[in-house]
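Heads up, the thing below is written out as structure tokens.
Missing here is one protein chain; the remaining ones are kept as they sit in the complex.
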Amino acid sequence: MSVVITQVFNGFSLGSILLFVAIGLAVTFGLMGVINMAHGELIMVGAYMTYVVQQIFAKYAPQSMGYYFFIAIPVAFFVSALLGWGLEKILIRHLYHRPLDSLLATWGVSLILQQIARTIFGAPNVAVLPPEWLDGGVRIAGVVFPYKRLFILVFVILSIFALYIYLTKTPAGRRIRAVTLNRDMASCLGISTRKVDAYAFAIGSGFAGLAGCALTLLGPIGPTIGTYYIVDAFMVVILGGVGKLIGTVLGAFGIGLVSTLMEYSTSATMAKVMMFALIIAFLQWKPSGLVSVKTRSLD
Amino acid sequence: MTKKGWLYWLFFLALFAAPFYLTEFRLSLLGKFLCFAMIAIGISLIWGYTGILSLGHGVYFGLGAYCMAMYLKLESSHGRLPDFMEWSGVHQLPWFWKPFEHPLVAISSAIIIPVLLAAFLSYFTFKNRIKGVYFSLLSQAVVVVFVTLFIGKQEWTGGTNGLTNFSTVFGFPLSSPFTQIILYWITVCLLLLIFLFSRWLTVSRFGRVLVAIRDGENRVRFLGFNPTTYKVFVYSLSAAFAALAGIMFVLQVGLISPAMMGIIPSIEMVLWVAVGGRSSLIGAVIGAIVTNSAKSFFSENYPDIWLLFLGGLFIGVVMFLPNGLAGVYQSFKQRKGQREGKTHEAGSHVSRSVGGF
């Protein structure tokens, strides 16, 4: 019994991680249609920012080390967002009508960002020590629920909730949705699509930074960590269906649960193979993913 | 023969003559790049002409190469079990390895298996009208499946090490310069054949349907064509080119591993075509050669920072040369033509194809 509970929890935990790496993409790819292959590197930037904040705290304020994470979260968000904003201004802006080209250009960006990270922080991994209050876990009915995994689960739920509120309740968010739904019409109604694009892309990138910050709790921090997550993130978004956040949520937890289940009964390698094969098969059956925006247009 | 025909032949003649003016090492590099050029022609057919961006061509390349490598491995093991199987705890040759003792079986399955896979995947995908970005990402998922599988099944595929350390092909030692030059010439011939065939295809009625599919698939459908058939055919054809490239690659480089069918090589393949000009076949060939030469050059001279150059190349090409090197020349000629007041055809489909799809 405890094994079942542990595995279900592990599934949700994996789902929460996948969701985290995919939220930003749900905005930049799902809503805006930009294939941002540098998304993984924006995650990396978030992770390194956490490291930098930790180093600064260790040097100047070692007595309040326990709280560095609360500073790291906004720093990771804003640095990644700023980078995304710059990227949009310089590069992506010219490529909205050429989605496949954006894929190639952002791939180039990802190579450059990796090399820059290697130059600044060195090739080896760096260590981020999680704050002490996240050590350990709660024990319920013989099952240990690590605080870090719970923290990430809560963190991602809050993030997605905040994003949802932003997109549906605030004027700025509504403008983003208007532009992504019908760019020309939005433009006619007086919305500056250029500004909105830049905002939306910055927000998507900011969420990638948050993901990077959260991932430091569980995984490695090195120049190439982005490459571990990028394909998974895209799979989550296309499985969930573009254009709706709820699709991404379902896609992430679906993949998380199914793949932990398969990993438990087979091996990690086979689980990965079967998971991707299943996604391919599923999309043959439902090409627009789990949740799709209904449309009558043909192209 | 027209002037045009002359220069085509001159171009291939220059390639043919390469063993006389390149060192052995540079020749082996050029041979490798020409294999890549074959893939590039296939990608140009599906991407530039038909508007399908495949990020999964590493798989077809890899499968072709693996089939050939299985034959080479068995030949160099002289009837014994291949070395990697021994240390993976396999005591008998698996049944599906057995037919690969025969070179003809190996070569034909090196083409047939990738083509069947491509036809199978593309039939369902295109029938379900999955296109554009979705197709690209799905093809990437196929790469993940195959790479993980090939790494995981070490006892059958050699795992991450892949298949390497071959000694002979059809009894000729692979390391001798003579064999290498013959293999190089075979590569040039194959490239020439592929090029001529693709050219014939693109100027035919078939090629025009492909371009029509790229520019308005639904209109083509309404006109009574079945785009799925066309797309499946051209996609399988490009898989066949990639497989052929795989065969020649493994013969010349003497190594195939899952890393070469991975996501990064698959994306790089598309880059070659983007650099050369996606809807120009010769552009694709030249793109493959130029990009890889540049990569070799930068990584030899600036081993620490060459990735910056490569990344910059990606961005630069997409931003400033949407139609690659071929496109630069196009627009240059057009402007010149306008200045001189000549009347041009409004540009070939090459210059109209800003955007790919």
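So that you can tell them apart, the chains are marked A and B in the order they are listed, and the count of residues begins at 1 in each.
The definition used in the following text is that a contact is a pair of C-beta atoms (placed from the backbone, for glycine too) under 8 Å apart; a residue touches a chain by one contact, two chains touch by 3 or more.
Throughout what follows, contacts and distances are computed from a predicted model.
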Listed names "Quinoprotein amine dehydrogenase", "Heme exporter protein B", "Sarcosine oxidase subunit beta" or "Urea-binding protein", matching UniProt entry of the absent chain: "Urea-binding protein"
Chains on display which the left-out chain touches in the complete complex: A, B
Options B:40, B:138 or B:151, residue touching the unrepresented chain: B:151
Candidates A:78, A:264 or A:282 - the one touching the absent chain: A:264
Positions on chain B contacted by the hidden chain, ascending: 4, 7-8, 10-11, 14, 18, 21-26, 28-30, 32, 84, 86-89, 148, 151-152, 154, 159-162, 164-166, 175, 253-255, 257, 259-260, 276-277, 280, 282-283, 286, 289-290, 293, 296-297, 299-300, 303-304, 306-307, 325-326, 329-330, 333-334, 344-345, 347-351
Residues of chain A (touch criterion as defined above) contacting the omitted chain: 3, 6-7, 10, 13-14, 17, 114-115, 118, 122-130, 135-137, 139, 144, 146-149, 215, 217-225, 227-229, 260, 263-264, 267-269, 272
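Quick note on the criterion: only the chains that are shown with their structure count from here on.
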Centre-of-Cα separation between chain B and chain A, whole angstrom: 33
In the complex, chain B residues that touch chain A: 53, 124-125, 128-130, 132-134, 136-138, 140-142, 144-145, 148-149, 151-152, 217-218, 263, 267, 270-271, 274, 305, 307-308, 310-315, 317-319, 322, 354-357
Of all residues in chain A, those that touch chain B in their complex: 33, 35, 37, 91, 94-95, 97-105, 107-112, 114-116, 119, 231, 234-235, 238, 267, 269-270, 272-273, 276-277, 279-280, 283-285, 287, 298-299
